[in-house]
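Below you will find the structure I want to go over with you.
Missing here: one protein chain of the complex. Every other protein chain is in place.
Letters A and B mark the chains in the order given here, with residues in each chain numbered from 1 onward.
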Amino acid sequence: MSFLELKDLRIHFPTDDGLVKSVDGLSFSLERGRTLGIVGESGSGKSVTSLGILGLHKGGRARISGEIWLDGEELVGASQEHVRGLRGKKMAMIFQDPLSAMHPFYTVGEQIIEAYRIHNDVSKKVARKHAVDMLGRVGIPQPERRVDSYPHEFSGGMRQRAMIAMALSCDPELLIADEPTTALDVTVQAQILDLMRDLQRDFNAALIVITHDLGVVAELSDDILVMYGGKCVEYGTSEDIFERPEHPYTWGLLGSMPRLDREPTERLLPIKGSPPSLINVPSGCAFHPRCAFEERTAGRAKTEVPELLETEGGHLVRCHLTRERRRAIWENEIKPNLEAS
Amino acid sequence: MVTYIIRRLIWAVVMLTIVSIITFGIFFLVPRLAGATSESLAARYVGRTASAEQVKIAADKLGFNDPLIVQYGRFAKGIVAGADYDYGPGVEHCPAPCFGYSFLTRLPVWPDLMDRLPVTLSLAIGAAVIWVIAGVATGVLSALRRGSLFDRAAMGVALAGVSLPIFFTGIVSLVVFSYGTPFRITAPGGSFTPFDENPAMWAYNLILPWITLAFLYAAGYARLTRAGMLETMNEDYIRTARAKGLSERRVVVKHGLRGALTPILTIFGLDLGLLLGGAVLTESTYSLPGMGKYAIDAITNQDLPKVMGVTLVAAFFVVFANLIVDLLYAVVDPRVRLG
Partner (left out) sequence: MNEEPLLSVQGLEKHFPVTKGLLKRQVGAVRAVDGISFDVMKGETLGLVGESGCGKTTTGRLITRLIEPTGGTIVFEGNDISHMSQGRLRPLRRDVQMIFQDPYSSLNPRHTVGAIVGAPFRIQGIKTEQGTKKAVQEILELVGLNPEHYNRYPHEFSGGQRQRIGIARTLALKPKLIIADEPVSALDVSIQAQVVNLLEDLQSELDLTYVVIAHDLSVVRHISDRVAVMYLGKIVEIADRKGLYEAPMHPYTNALLSAVPIPDPKRRKERDRIRLQGDVPSPLNPPPACRFHTRCWKAQDICRQVEPPLLTLAPGHQAACHFPENAPSGSAAAAPQEPAAAPAD
């Protein structure tokens, strides 16, 4: 069994308007030292997935089913107290906006020390030394001085470094980063991506990066999972996803992005419509109202939920089009348009 | 920080000066508009038996014929440096801070006020302790169990608390807990035992007024705390605290409540400042000889020097409380820079 394994994870929230199926049957596995990128738009369920793994999806009302295996332990059925003991120690998380994710009234040091001392029975002095070490390790200059600063006294990039130091303080084996660079400037984003890559190598943790930015995913990930409407629509190595994508939604994402590494195209190739509401997920394939190739499925896309099937060597696709058809569309209709004529 | 405090202190003095000018103006003008003359005012000092001549001389000597500004100047000087009052029959020295003499008792106002202050302090601070603990605890529990029976019951009671006037809850509590009923827990109001004399009696005599006053405020604090907690518990940093593996209790108290505390602190400072100027209704209901009762008595007797004295002391507490709150703000929230 892999280090982290999700089996048919479902997280549903009953609301006054109906049942919100944020995550609806998600399965994947991840080994130590590997990085998985989860890509999706707002409402795809990518953030709820990460909170679900940590047991942080909003308590009482959420309905969670399926299995989450972390290092041989099942978490969905485990007691809250047990999962709490693993949080911060065995699995840790980095959030999008480090300014709002750190408590404004406590110093950066206090917050790291707190994280360390929950799981390690050490004196404040030892914990403080550890906090200074961690701050130095994530590249914060003069850590013995900065440890006593408040989050608002840090710049955006330094804050995210501090956040990473806090998450890594107990040497976690699973690290989840939810849009870790979205709130940062471009040059600072590049620094943080470098740092995360280096630290992952040093810590040999399993890393999940959740983002809407295909560039960030390409920089970090070994494997990529594309989510749409609470389900995985495509999964593969990053080469699979960027060079041989087979799902129309993945094609749409690639066509939507202007790219610096290629000649500019005349027009972007967007996906029509908007991401679905998770209360009223479209019938059949959730993507079918926005799919440009829906009519080539002979109506199946409207009525039948497609299975997530292997197309080749671990590359999974959830689509009614046949493998041959998808490959032909990619080669003849999509790929040529992505590059400027 | 130091320049900030100095600037605020200067402002506090300016504020108090303005308040004193306004109150002085009102109390100087209003009786005259109602037909009082210098003589009729002086007559209240020298007594009814004095002849018209004596009254006229006293009015002169007391300065009632001087222009308004001169009279204010004398009044202000009295507060800072003390003053001498010449009634005709004799000169009385009133040491600083001098707020003048009572029309009625011919006693200086300030020592009277200082006699009353401990009562109001005891009442206000005791009640504050109760309402902060009860209000904040109720608010936190309500927020954590939003929509539960407890939440709805507590918010219902809180609504009643803010709506019911003190004289109602006060009298009901007196009837139920005091006047010889089986539930009797305390003596009827009207008695105050200083803390340093007998702490047990002090508390025993104050327990009903405390609870009555605290009920009113606790209700507001519960609502405020609940709203604040609902907001902070949705903050990103709460999610971070949970992700660190903190126990829920620690998340709520150390991260949630700490974040929700700032607005409560502000309101608390202002409320306490206002109360220290006299918990008028509570003191009247329980016949406690505090500043509020003093003010009521002064107003009923049209004893202007007393009213002015009590007004200024109350204003002082409000201004001072504001200053303390602003300074505490910087302590509670490190993002606030005073400067």
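Convention: a contact is a pair of C-beta atoms (placed from the backbone, for glycine too) under 8 Å apart; a residue touches a chain by one contact, two chains touch by 3 or more.
Small disclaimer: the values here were computed from a predicted structure and weren't measured.
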{"item": "Hidden partner chain, touching residue among B:Ile6, B:Val30 or B:Ala96", "value": "B:Ile6"}
{"item": "Residue touching the undisplayed chain, where the options are A:Leu193, A:Leu225 or A:Cys319", "value": "A:Leu193"}
{"item": "Residue ranges of chain A at the interface with the undisplayed chain", "value": "41-42, 155-158, 185-191, 193-194, 212-219, 221, 238-239, 242-243, 252-261, 264-265, 267-272, 274-275, 290"}
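In this text, only the chains that are shown with their structure count from here on.
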{"item": "Separation of chain A from chain B, taking each centre as the mean of its C-alpha atoms, in whole Å", "value": "56"}
{"item": "Chain B partner contacts - residues on chain A that touch it in the complex", "value": "51, 54, 56, 84-89, 92-93, 95, 97, 100-105, 114-115, 118-119, 150, 152, 166-167"}
{"item": "Contacting residues of chain B [partner chain A, same complex]", "value": "235-237, 239-247, 255, 258-259, 332-335"}
